[in-house]
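Shown here: the complex without one of its protein chains, the others still in place.
Up next, chain A:
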Amino acid sequence: MDLSLSTRTVGDRTVVEVGGEIDVYTAPKLREQLVELVNDGSFHLVVDMEGVDFLDSTGLGVLVGGLKRVRAHEGSLRLVCNQERILKIFRITGLTKVFPIHTSVEEAVAATD
């Protein structure tokens, strides 16, 4: 399966719904999407990972890159993920301390801290 990306606006947040596999081949597409959003002035992003089947360190690198970009504009990047196999990758790399991870898009959109 390839990578699927769609975006929608909820209030002042932009939700990026990601599906499929994020790996060394597809991660550049996600990077382009995040860069484009920030360049267009969307600084508060919610990345919905519920449809992601596979994530590797290249994908993690792109998410960290996205976080650095929005923070440069005092923005935020929140993740939505309930899948244990995906959460495990954030845990073993220590990135659970870097990203706010929410259980639903509603929760992520409502979060302010």
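FYI, contacts are C-beta pairs under 8 Å (C-beta built on N, C-alpha and C of every residue); 3 or more make two chains touch, one makes a residue touch a chain; residues count from 1.
Quick note on the criterion: contacts and distances are computed from a predicted model.
A.B. asks: Match the chain absent from this complex view to the correct UniProt protein name in "Spermidine/putrescine transport system permease protein PotC", "Phenylacetate-CoA oxygenase", "Anti-sigma regulatory factor" or "1,2-phenylacetyl-CoA epoxidase subunit A".
C.D. replies: UniProt lists the chain that is not shown as "Anti-sigma regulatory factor".
A.B. asks: In the whole complex, what residues of chain A lie against the chain that is missing from view?
C.D. replies: Touch with the absent chain occurs at residues 21, 23-25, 54, 56-58, 60-61, 85, 89, 92-93.
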